[in-house]
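A single protein chain has been omitted; all remaining protein chains appear in their positions.
Presenting chain A:
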Amino acid sequence: MVKFTEKERSTIRAIWEKVNIDEVGPDALARVLIVYPWTERYFGTFGDIFTASAVLNNDKVRAHGKVVLKALDEAVKNVDNIKKTYAYLSRLHYEVFHVDPDNFRLLADCITIAIACKVKSALDPQVQATWKKFLSAVVDAMNSQYY
């Protein structure tokens, strides 16, 4: 069970406060689809996501990016109980969407980069370390129901 200190919790909240879900969500998901194009396999109903410009102009990508970051908000709010908070999502991604869990790691990296573009030097090395610890817990939780 991942334990966060009070300082880490406030660092995570401070960064999250700077994140506009409506901006960063779509940016992060667009980057996943553009940088790791095999992830297109999970979005068959999204229409044209086969070029960078198509991805960036796709309304469904934008909408889904917001959905994903809204879910991350739940993790921020339940930072001491991420596994339980995400058990349902993990099961869903396994049994219904059949998502290879390695992709959660790739999404986490793209979320970090999207946030870096937004908050810039506020994401200093120590803050990045804390944020990574948080995202690793989220990725673990997303893996937890794959068995």
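As a convention for this text, a contact is a pair of C-beta atoms (placed from the backbone, for glycine too) under 8 Å apart; a residue touches a chain by one contact, two chains touch by 3 or more; residues count from 1.
Methods note: contacts and distances are computed from a predicted model.
A.B. asks: The chain dropped from view, which UniProt name applies: "AP complex subunit sigma", "ER membrane protein complex subunit 10", "Hemoglobin embryonic subunit alpha-like protein" or "Centromere protein P isoform X3"?
C.D. replies: Going by UniProt, the chain not displayed is called "Hemoglobin embryonic subunit alpha-like protein".
A.B. asks: Could you tell which one of A:A30, A:I49, A:I82 or A:A141 touches the chain left off the display?
C.D. replies: Checking the options A:A30, A:I49, A:I82 or A:A141, the one contacting the hidden chain is A:A30.
A.B. asks: Can you list, in ascending order, the chain A residues touching the missing chain?
C.D. replies: Residues 27, 30-31, 34-35, 52, 55-56, 109, 112-114, 116-118, 120-121, 123, 125-126, 128-129, 132 of chain A touch the chain that is not shown.
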